[in-house]
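Note that one protein chain is taken out, while the other chains of the complex remain in position.
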Amino acid sequence: MPDALLLIAPVLVPFFGAALAMMLRGRPVLARAVGVATTGVLAVASFALLWRAATWSGLPLTVFGGWPRGFGISFSASWPGVMLVAVTALIAVAAAIYAIGDIGTRRRRAGYDALMLAMLGAVNGAFLTDDLFNLYVWFELALVAALGLLTIDRRPSQIDGAIRYASFAMLAATAILLGVGMIYGITGTLDIREAGAALAGRPPGFALAVASALLLAGLALKAGLAPFHLWLPASYHTAPTTVASVFAGLLTKMGFYALLLVFVALFGIASGSLAAAQLTPVFGLIAAVTMIVCALGALAQTDMRRLLAYHVIAQVGYMAVGLALASRDGVAASVFYMVHSIIVQANLFLGIGLIRRASGSWDLSGAGGMVRREPLFALVFAVPVLSLAGIPPFSGFWAKLIVIRESLDAGMGWLGAIGIVAGLLTIVSMAILWSDACWKDPRRPLHRIPRTGVAAMALLSAATIAIGLLPQWLWTVAQLSARALTGTP
Amino acid sequence: MTYLYALVGAGMFGCAIILILSRNMVRMLLGLSLLATGTNMLLFLAGRIRSQQPPIIEEGVRTLGESADPITQAMILTAIVIGFALTVMLAVLVLRAWRTQGTVDARDGDAAETLGPPRERDPVDA
């Protein structure tokens, strides 16, 4: 019974919080209290779940309504879902700390707390569910909440960004919905494992080929893979810092997780199933284009938010390499990269938010001087910067190393080579970002930055360092995840 | 009937795409609403067209007899409501864009991409 509660807590806790925060919208102080408290409970529950999953031997599972599996919708405490839920909680805590100095009365009145909690619940739902249609519902909820958070200041740029985001996302949702419907029409079930079993070994018929392509298109758009990435640099940067940071950390990764779930667990591309084997080369192509085009895109930016937005996508490209390899270790590499990237991207956005606070400018030309005025910040900010650039001993180094190594082992060294080229571009871009923001003399005297912001970043930086120093741990989890996703013991 | 419904659903879908590709945001909005309708029409085929009987258990009977597929219907029902929420949200956004920028042409509404001057006055709310 406590276990069953633990499994659904990552979704239910934020939902209760959201309902409460919604009713308390008019009283920002109370709403903030609800938001912070809920996040705390969520964090405790998520890490408890991770702990239980790590010590459990079997595969715990809950089917809502107590129906037999396959008939009701089930949540399972399987890898990598529980890991991602825990990382989500980490991001949520960091965002909650950061929000103290970033989200004020007006934004809370506009429903920040309820929206953020609803989004966290949706993200967790997507990480835990075993049901295709349920996955679609969580995507929609995350989208709606994201749109609300995106437009929270009602600035023209936010409205435009939201319109762009919404129109893309609705196309994606349609593609996903059609794909899910077709999978149901073909297999007669919406449960991912059951549908996967029904599809295994079956050569793709016309309908299945269409369905897999639709799912790829829709989920690739959500994950921000080229050429479906265009919405992301057009919208993310308009959000408030805390929000952009959570978006950058979680939303694209949620899309990528769904790609993993659908193509590995459902279509079995990494376990030799033919159901969608014809799409494997496409992943290689998409990954290569995404890495190069978006690393170059980042190089072309001087606005810090857009610079990072491009890096968000380029990182998803690295993850997609793991899928293109169509091997179990490739999947593990993707999972490792995903966890690293969630933490680092969120942290970077928090960092530029503080730079903006200090210098009053989002543009690199106006930033500077942080190393002298805020040495602690400069140090903490260096961690995600170096990690993204793939410098050891931070998490990004291992993530890149593993991706390159697995692509060599899978005989697709060219993907690894492209990863290295994109990595060089990333280093160049990160060096410019850090040196401009921290060394250069600022144009105007710097303002003070909130201590809470640095604290939130320090939390995430500590996680990055921990992964960097103990890569073994995450790699074990990643391999367990790959086993769980491919269904091989 | 399967042919007909597939044709109608796909046709609506195509028309919706044409509308969405317009630069007039209201037209896009209509297109997205139509897209949801066409999608639901197509999804209906996932349960096949086999019985005109609604999936309601008759009084006095314990199990469902021959009827249309209930899961598809539940799925579509959810999709209709979500589609509705999204369409209306987009409508609100379009209205907001019109109020703040006085345009419903997507080409003019690119404040997010041009970003204006680097020091766009955005509020730091704290």
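General observations
Order as written gives the chain letters A and B; numbering starts at 1 within each chain.
One rule holds for everything that comes next: a contact is a pair of C-beta atoms (placed from the backbone, for glycine too) under 8 Å apart; a residue touches a chain by one contact, two chains touch by 3 or more.
Heads up, the rule we're going with is that contacts and distances are computed from a predicted model.
Hidden from the displayed complex is a chain whose UniProt protein name, among "Carbamoyl-phosphate synthase large subunit", "C-type cytochrome", "Peptide/nickel transport system permease protein" or "Hydrogen gas-evolving membrane-bound hydrogenase subunit E", is "Hydrogen gas-evolving membrane-bound hydrogenase subunit E".
The undisplayed chain touches these shown chains across the complete complex, A, B. The chain not shown here is touched by just one of A:Gly125, A:Gly353 or A:Gly366, and that residue is A:Gly125.
Taking the complete complex into account, residues 1-24, 26-27, 29-30, 33-34, 37-38, 40-42, 44-49, 51-59, 61-64, 67-71, 73-74, 76-78, 80-89, 91-96, 98-99, 104-107, 109-110, 113-114 of chain B touch the chain not shown.
Just so we're on the same page, only the chains that are shown with their structure count from here on.
Centres computed as Cα averages put chain A at a distance of 25 Å from chain B. Residue ranges of chain A in contact with chain B, taken from their complex: 101-107, 133, 137, 140, 143-144, 147, 151, 153-164, 166-167, 170-171, 173-174, 177-178, 181-182, 184-185, 190, 234-235, 237-238, 240, 302-303, 306, 356-357, 360-363, 365-366, 450. Interface residues of chain B facing chain A in the complex, by the touch rule stated above, are 20, 25, 28, 32, 35-36, 39, 42-43, 45-48, 71-72, 75, 78-79, 82, 85-86, 89-90, 93-94, 96-97, 100-101, 106, 109-113, 115-116, 118-120, 122-126.
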